[in-house]
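Quick notes on the structure that follows.
Removed from the display is one protein chain of the complex; every other protein chain stays in position.
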Amino acid sequence: MRISTEGLLIVLAFTVVLVVELRTVLAWFNLELTVFESLMFSVALIVAIVVWALFPQDGSRDTDASGSS
Amino acid sequence: MVLIVGIIATITYGTVGLGIAMVDDEEDTISPSELDEDERFSDPRVEQVGENEYEAYVVAQTFIYQPDPIEVPEDSEVTFYVTSRDVIHSFSLVGTNVNTMVVPGEVSSVTAEFDEPAEYGVICNEYCGSGHHDMEGMLYVVPEDEFDLTELSVTADDEVELGDDATFDVTVENGQLDDLETAIELEVGDETIEEDVTVPGDDTYETTLTVDSTDLGEGDHDWTVTVDDHTESGTLSVVEDLEDDEDDEDGGDDDE
Amino acid sequence: MSDATVNDAAKTTESTTSEPLGETYLDKFPAEAKVVRSALYSSFLALALGGLFGVIQTLHRTDFLRIMESETYYTVLTAHGVFLVIAFTIFFLVGVFTWAVTTSLDREVEDIRFTWAWLGTMTAGAAMAAAAILAGFTDSLDMSADVLFTFYAPMQAHPLFYLGLTVFVVGTWMAGADWFRSWFAWKKENPGERIPLPTFMVLTTMIMWYVATLGVATAILAFLLPWSLGLIDSVNPTLTRTLFWFFGHPVVYFWLMPAYMMWYVLLPKLSGGKLFSDPLARVVFVLFLLLSTPVGIHHQYLDPGISEGFKFIAMTNTMFLLLPSLLTAFTVVASMEHGARQRGGTGRIGWLKALPWRDPVFAGMALAGLMFAAGGFSGMINAGMNINYLVHNTLWVPGHFHLTVGTAVALTFMAASYWFIPQLTGKKLWNRPVALVQVVLWFVGMTFMANAMHRAGLLGMPRRTAEPQYDGFEYEAGVGSVAELDAQIALGGIILTLSLVLFFAVIIGTVLGSRSDEVPANGYADTLSGPEDSPKILDNLKLWFGLAVVLVIIAYTFPLLSIIERGGLFGPDITAFPQSIDIVSMAWLTVEQYATDTFTSATEVAQATIDGVLR
Partner (left out) sequence: MSSATEQNQADQGAGGPQLDHPVREIGHDEYDPIGTLTLIMLYFLLLAFLWVFMYFVEFLGNDPTVIGWIGTGVGMA
């Protein structure tokens, strides 16, 4: 775990905001994504963040909170 | 502070520089129960009031707009006078900045320019009762050559005796300000009568067309009167002898 | 991400509690705790019902699931609106205000029976209004109140609805009297002392409320109630509408002020710091007191029968109302930064990572504040006069207030509940991770819903409709499609419902738990710059009350007179004399000049205070 479970949760929450608006913002720059493409992109982004977060850096600690949520 | 002043400045620019006006209190109040006696709202309609200037009198009520659809020409400046017969509604052209509340007792007047032919949905965006979501109308902005405010009405005989003349009283009303140059065309049976007319602006032209029933022969004949895109039609019976009240042939009104 | 270590280290301390243990509110004020608890439970009941109606209508209007006739939609919508923005928020805030007054004055209420009496009055009123609304679901009762939260005449509700609202408001007036009574008693014992900040906030908010409710009280008692009872035949729809918005705009500050109070007095403490500035906080509340009411006409930009000049003045006032909110943004963020830096945060942006994000109370309030920043933007658009043509009565507007009252207020209240319920019950919060997931879910759900609502509004999709699908035309979406926006709204609604379920799980779990001595002590944040730094004049409530009344008189006399002149007191059947409005307008311009001067000097005081604090 690189960041705490709670930290990950917050980061993911902010990612959602980004993802929701991404398609509109890109459209201003004439980058038209379909719903499916943007969905795939967001899933990929979230998976990337989760993988990055879970990547074992200093052993496996921090299990206290994740179990109950 | 800078932000606030900037915002107010933008709005002021919109008002002064671009001439964007708010709905306001320039119109007198009106009693919603007396709309039928009001000269503007007893007959909801579009009227031409100047070159490229039109006025639309619209009544909103649960859960319709009158008139529906509203038709105006392109390149026109239209002032909508909207009032309500019952509760608070709105008059909103979807996807535009034409949007006003419609309050009973008040007349909302909004002016907008329509440069190109288009179709707009008109919706009520203020909750007005259980059928609120069904309250919609249409506004058609049509090409100039397709637009007219001409009204045609025809009074014709139902039945004539063989040998008599069948008469068609044609009234053409020109709601626009320019003269209307057109032709009245009557087709009855195999006969065609045409009359070129000029209807002065904001005026009415009346004429009577006659057809000798001998030319038609006995039997039923469908007739059509055409002025531009407007038509009126009906059926004329030519009979040997009128059964009763022989000369009293003031003919029922044509069918629509 | 080097700060992660700090987080990890701090975590062990926090996993028990983020604050020192000690005497809870329940220990100190057992009788008051019971009242506050009852108020909170009432508000939770309203929240549960309102939330349920919320998800039903979300799925209905987006056409995903229609379990009822579209006619019934408006009953559901009325219930959703009234239960959430009136019952949920106000029951919660009277609880919090009682807590704030007793805690900060450090004294019990003067007479607990009176305290119960106002809570009982409010409950009775709420029950009456709720009965009238809910009766709309059944045909067997000849009663309904499908008039939505705004109850615009000539739409009429059952008299019980108007009566219930009146009784409810009278209850809140009594509550205010209770808190003023406490303050008077305290002042007698502590002459010359500054009013403690939380009490100051309560008192200014209540003064605003007294002024604001005069509008709705007049509308109901003089017009709508007699009219619904058949005593008078006709009402002037523009007049009652204007009186409604006289109250209808300040009421949003009545919801918002307690949330602001939480951000000022709890959030700095939870961040591990102190409130940046006590005087600035006072200035903010005074500005809200002064400016909240004389702005209501900005809800009527598109109304016929009100002149453009009045609308412009309402807009100017409204724009200045941005000032206290922007000051709040500064003060609250600065307080959080103070906490973060005390916790070891560094850098221009990096300090954000040092905040206690794993604490659901903190995370909820911080996310609520962030959403409020976004809502502030759409609020600016709403406040703009001619740009209002673009958004008026479209889905943009619900998008806006789901960010403000639906998140800034509701999420702050929910997060605050995680702090209050342990205080009031002496029981430890059940399951902090679930609570954290709950607040984050609310944030995510509202992101989807509010975003899509704003965008649908820009396409011209109306609010307050059961079926925004029409026969004659289709919306033109620039990016994406209407189906996509509908899906986002529905998804948001479902996530929010899930979040609500978790909220009730945590609350019920906590209440059913057993007493614990691990509950943090009752208290509120210290200040970096205390009341001693603020000009004494800020505590002169009489002055501010007087000034608020004057501003309201200035802002409303002429519009109201003009409306009455046009349409008559009792509606359009009475002949109007519109030509005399010209005279009124001339007089108005003079008065406006005076108002601007007054305001400028008020702003100067604020500016001076800010400068003083920043130095």
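In order of appearance the chains are A, B and C, and numbering begins at 1 in each one.
In this section, contacts are C-beta pairs under 8 Å (C-beta built on N, C-alpha and C of every residue); 3 or more make two chains touch, one makes a residue touch a chain.
If you're wondering where the values come from, they're calculated on a predicted model, not measured in any experiment.
Every shown chain that the unseen chain touches in the whole complex is listed here: B, C.
Of the listed positions C:L59, C:A368, C:L436 or C:L458, the one in contact with the omitted chain in the full complex is C:L458.
Residue B:V110 is the one among B:V110, B:C128 or B:L209 that touches the chain not shown. Note that of C:A366, C:M380 or C:A452, the residue touching the chain absent from this view is C:M380.
The chain not shown here is touched by just one of C:S307, C:T425, C:T447 or C:T465, and that residue is C:S307.
Interface note: of C:A185, C:A222, C:L352 or C:V434, the residue touching the hidden chain in the full complex is C:L352. Considering the whole complex, the residue from C:M68, C:L390, C:V511 or C:I564 that touches the absent chain is C:L390. Remark: the residues of chain C touching the chain excluded from display are 2-3, 5-6, 9-10, 12-14, 18-20, 272-273, 276, 307-310, 312, 326, 329-330, 333-334, 337-338, 340-349, 351-352, 356, 373, 376-377, 380-381, 384, 386-387, 389-390, 458, 528-529, 578, 581-582, 585, 588.
Where chain B meets the chain that is not shown, the touching residues are 3, 6-7, 10, 14-16, 18-26, 93, 95-100, 110-115.
FYI, only the chains that are shown with their structure count from here on.
Once the centre of each chain is set as its mean CA position, chain A and chain C turn out to be 32 Å apart. If you average the CA atoms of chain A and of chain B, the two centres end up 58 Å from each other.
Looking at chain B, no residue sits in touch with two or more other chains.
In chain C, no residue touches at least two other chains. Residue ranges on chain B touching chain C, taken from their complex, read 1, 3-4, 7-8, 10-11, 14-15, 20-25, 27-33, 86-88, 90, 92, 94-109, 119-121, 123-134, 136-138. Here chain A touches chain C in the complex through residues 2-7, 9-10, 12-13, 16-17, 20-21, 23-24, 27, 32, 35, 62, 64-66, 68-69, going by the rule given at the top.
Residues 70-71, 73-74, 77, 146, 148, 152, 154-155, 236-238, 241, 300-308, 311-312, 315-316, 319-320, 322-323, 326, 380, 384-387, 389-390, 392-394, 459-460, 462-468, 470-473, 475-476, 562, 566-567, 571-573, 576, 578, 581 of chain C are the ones that touch chain B when the two sit in their complex.
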